[in-house]
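Just passing along the structure, written as structure tokens.
Of the protein chains in this complex, all but one are displayed in their positions.
Moving on, here comes subunit A:
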Amino acid sequence: MPTRIGVPFLSRRRDNPSDPTVPGASPTRLSPLSHGLDEAAEGSSPSVLKKSSASPARTGFSRFSPHRSAGDADVASGLYLATSRAAAIAAAATVSSTRPTVVQPQRPWRKLLYIKQEYPDDYVDDTFLMELQKNANVRMYDYSTVVIQTTVITQHLSSIMIFISVFINLYRGSLTGKTLVWCSSISTVLGFVFWDILNMYLRTPEQRIVRLNLIKGAMLFALLLFGLSPILRTLTEDTSRDTIWAMTVIFFGVNLAFHDYSTGNLTNIRFPGSVSLNAAVLASVLLASQLNNNLSVFAFLSFALKWFALFPIFRRYLKRISDAASMATTMVLALMATALFMYINKAVALLHIFSSLFITFVCPLWLIWVQRYKNEIHGPWDEARPIVHRYFH
């Protein structure tokens, strides 16, 4: 009996299930009680020859059963019916250990509850866990596929790095609010133009999204943000700068953790993507409150919203239409983040390069390697998935 999934005791059995079975045994006997009593008598009456083997009766006795020994075969009490049957065999075997002994044939055990069987309740049959399936629907990963899939993570990591470097430049004054507003607006318009061109090619007229309402909404939003920027600028005046930096790091961590990497959702943002977006906006507001003029705050926050709400949708779209374009974007973003940080802090820039390389090339290898420890168990106890066709719907 081969050992299966950490159940090494399967090889130990109390009864020897491969007892030679001979026809002619009293087939009508149903009550385990009467059987246990009969068994004592039949243990010595010759009906079939069998080489003596006391071991199967003994090997199964586990740590808790000191009383289940061969000498304790008090069968008449009828308490350990078939257990005592094994004990009776063992007793017979010890008495006449050299000559062949005689045992009663037994009907094979069946995995049924409605029949009374000649086996004890704790009997373990050879068919035990037969229906167990291990790693039945595990998908083995292909290295190149996993490498391509990791780009979504490195892209997002790079985009956060770029965002932080933009803030540092604003904070240091090497980038003005005006420049940022122009840059972000132009790139947003470019993005939408690109999107619309693709829409023309890829979608039918009904599927095209009307931009007019979107433009109206964006204008309103921009004005509101512009009006609020003096308030946002002074929002955390009383909070220590260290606290702001620490909280920003935490919120970007949350953003990274909850970002919607998997779904190809292009229209709306759902949980957990919403958590990610909220964390990013909160971090941006905290950072913006450290800036020193209203225009910078406005520029930074509008950039933040475009960067964390719209840009991921664009990236997902790009990934859907072409893997190569997505790869190229990843490269551009990673290089951009590194280049921007080179002027700020070389160590961070190097760290970013290494972590990106690690995520892209080492983590897939790691994932494939740990696949060997995959231990997925399926069996009849699993909750079935209902299959519904809904012909009428």
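In the analysis below, a residue touches a chain if its C-beta (ideal position, glycine included) is under 8 Å from a C-beta of that chain, and two chains touch if they have at least 3 such contacts; residues count from 1.
As a working rule, contacts and distances are computed from a predicted model.
K.L.:
Going by UniProt, what is the name of the one chain that was not included in the view, given "Replication factor C subunit 3", "AP complex subunit sigma", "Phosphatidylinositol N-acetylglucosaminyltransferase GPI3 subunit" or "Tetratricopeptide repeat protein SKI3"?
P.N.:
Matching the unshown chain against "Replication factor C subunit 3", "AP complex subunit sigma", "Phosphatidylinositol N-acetylglucosaminyltransferase GPI3 subunit" or "Tetratricopeptide repeat protein SKI3" yields "Phosphatidylinositol N-acetylglucosaminyltransferase GPI3 subunit".
K.L.:
Tell me which stretches of subunit A touch the chain missing from the display.
P.N.:
Considering the whole complex, subunit A reaches the absent chain at 5-7, 9-10, 12-14, 60, 62-68, 72, 74, 77, 79-80, 111-115, 120-122, 124, 128-129, 131-132, 376-377, 379-392.
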